[in-house]
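Before I ask anything, here is the structure I am working with.
Every protein chain except one is present and positioned as in the full complex.
Moving on to chain A:
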Amino acid sequence: MNPRDVADEDPDRLYTVTGGRSRADGHGLDLVTLIVSESAPAAGSQSEHVRILRICRDPTSVVELSSELALPVSVVKILLTDLIDTGRASARHPSSAGDPLPDTEFLRKVLVGLRKL
């Protein structure tokens, strides 16, 4: 996707997609929170919800969803909040999100992963 696609997005479309809501802090969703579908899309679901539930058959980060749907991150978070509230999707939160500097054990695992690259 081209970043311009989102920048030029018609504000009315974003309004429609989110049902007019503008904040989605409820679930503390991070860019790298991984989303997993818990059910197949029901008939008559909003098309963005259908797309999310299809993509998230495999764990998918919020930021990858944003890119895939060509919607700003905050709009995707609002859509996800609906799905999580109704049990149609679940969130795997990053373990280090709250801590500005993780412990050495965590960092050692990151190093091991990087050295294998």
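As a working rule, contacts are C-beta pairs under 8 Å (C-beta built on N, C-alpha and C of every residue); 3 or more make two chains touch, one makes a residue touch a chain; residues count from 1.
Convention: contacts and distances are computed from a predicted model.
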item	value
Choices "Signal recognition particle receptor subunit beta", "Putative zinc-finger domain-containing protein", "4Fe-4S dicluster domain-containing protein" or "Peptide ABC transporter permease" - which one is the UniProt name of the chain not shown	"Signal recognition particle receptor subunit beta"
Omitted-chain contact residue, chosen from A:Val50, A:Val63 or A:Ile84	A:Val63
Residues from chain A at the interface with the omitted partner, ascending	1-3, 6-7, 22, 30-34, 58-61, 63-64, 66-68, 70, 72-74, 92, 94-104, 107-115, 117
